[in-house]
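Missing here is one protein chain; the remaining ones are kept as they sit in the complex.
On to chain A.
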Amino acid sequence: MKNGKRRMRQLLAVLAICGIGGLSALPMGRATAAQPVSDKQRADIVTIDAMKAYGKLSQPTVAFLHDKHTTALGKQKDFYKKECGTCHLSDKDGVMQLGYMSQGKPVSGEKLRDNYHNNCISCHKDMAAAGQKTGPTDVQCKGCHNATPDVASNWQPLVVDKRLHYRHAATQEKADNKCGACHHIFSEKTGKTVPAPKPEEVPGSCSYCHGETTTVVENRQPKEIRSLRLAAHGECVTCHKAAAAAGKDVPTGPVTCAGCHGPLDQKAIAETSLKKVPQGADLRIKRGQPDYVMVRPAAVQTSMATPGKPYAGMPAVPFDHKYHEAKSETCVSCHHAALSSCSAKCHTPAGVKEGGFVTLEGAMHNVGATQSCAGCHAVAQKKPECAGCHDPMPKGIGGVDKCGSCHVPGDAALQEAMTSMMAKPASADTAAAEADLAKKLLAGKRDVTTTFPVEDIPQTVTIGSLSKDYEPSVLPHRQIVQAMLDGMKDSKLAGAFHATDAAVCQGCHHNSPASKTPPRCGNCHQAVETTTASARPALKAAYHNQCMGCHKAMGIEGKVVSKAPGAKPVPAATDCAGCHKEKKQ
């Protein structure tokens, strides 16, 4: 629908339907949003603050409830025949403007203010005169300009995940250009956007071109690339409306704010997706991507390599692309700016302008960025079953001993193959060999987390060295270890990174050598607090921080987690006697 003609046709269709008075789209929209939603929590709050651009506001901003107005208009069969056109004007091409009564041209502040005041108030007045229930009609400012509106936003950004993508693809299965229904490309020849003809030519996510704000590109027509918000609302809502209006016997997507952005509606969408998408359906979005790759610099850079010798940096990282695809909802999760290889143009070892001078090393290891490997893995560590151990640990790449987890060295033969591979620049020709090498290097990785044999794990550990007001605490040691292993038994990520048997012990026995018999806590943590500030806690705090911190991070405080009969709840942090009985005086 990206070509102008088609878009115009659809818009005209929408307007025509409204003219006929069908308004069939609205009941459809309401049906999707028929969840019992509290009126105080809304996804349709449009904050009218356009006057901000003209200086300090003399009145609070207006919380405008979009769905409330759409619904109200839907009931006005004779009074309002223009539907969207009541508030939204269209330009000469018939493209609807998303701004209220906006011509798409900049206007003066006074004009903008009058635009809202005259139109809103007069509409309310007209409706009141016709005996309809309506909004504020008087000139009391705070009727609309309420600094403390009694509604709160529960707006959620909409993510087109793989299942939703699958459903959209399914509806376009029989269309002439199935991807082109949504995805378009800019044609230099015709000087305008055209539907993407083939799956391989699809540029990927809308966000690759449509930014947060509308961008202007000189020397091309159309000059403006709409912001993601405008593009999404202009296209998605229009298409949903048109499909509904066309009267075909197909269910269509939401057209209200809450329909896409309400948390309950989003849950409903996810549930419908689960029902509609057949079990075992191939959700993989195919763009000709490989199953395995080597993450490496695109080219051997002269500044970093001696002629005739291979690239002197880190060994390349073997990467299971297919597995990671299955674990991410969208391609954008990693490929945030384009579908191409990270290192091809943007993230070179030295950093270039195209990649915001973020080096390849930074792009892979930056913990703050969710698109980086370390950043995404750090997010995974926030899951309750992982957070107990990982919450107090430093995030991201720790010591150099951790490098081998990803920069797999491999055996001698593989190392040689890698050296010769790194000497050549990455290209389509080398892709197959790289994929093969990556697969071989990954073959030795653990799939599941394992630890020492169960009989080597002490059943209980009695902590009593500080016992004064309380009896010693008996720690169900083996039970804790087993609960931790249960929490990660299905995680390949955990398996690959808990590479040694002692790795899972390190959550509690931190900073001590990885061993079956780690030293006692008291070896490092002194039993008596001193008046000198120290980063290392004294023994009492060390025990409490470790135990309570883990329980809190895992969210198991005060809950019964064991499935054994008669299991007691995990003591809450303030329940002293839950861990150690009070001594009788």
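In this text, contacts are C-beta pairs under 8 Å (C-beta built on N, C-alpha and C of every residue); 3 or more make two chains touch, one makes a residue touch a chain; residues count from 1.
Throughout what follows, contacts and distances are computed from a predicted model.
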> With one chain of the assembly withheld, which option in "4Fe-4S ferredoxin-type domain-containing protein", "Sarcosine oxidase subunit delta", "Aspartyl/glutamyl-tRNA(Asn/Gln) amidotransferase subunit B" or "Chemotaxis protein CheA" matches that chain's UniProt protein name?
Replying inline: "4Fe-4S ferredoxin-type domain-containing protein"
> Which of A:Val400, A:Ala428 or A:Ala535 sits in contact with the chain that's absent?
Replying inline: A:Ala535
> For the chain left off this view, which of A:Ala72, A:Ile285, A:Ala380 or A:Met548 is in contact with it?
Replying inline: A:Met548
> Which one, A:Ala299, A:Ala431 or A:Ala573, makes contact with the chain that was left out?
Replying inline: A:Ala573
> Residue-wise, where is chain A in contact with the chain that is not depicted?
Replying inline: 367-368, 394-395, 529, 531-535, 537-538, 540-541, 544-545, 548, 552, 573-574, 576
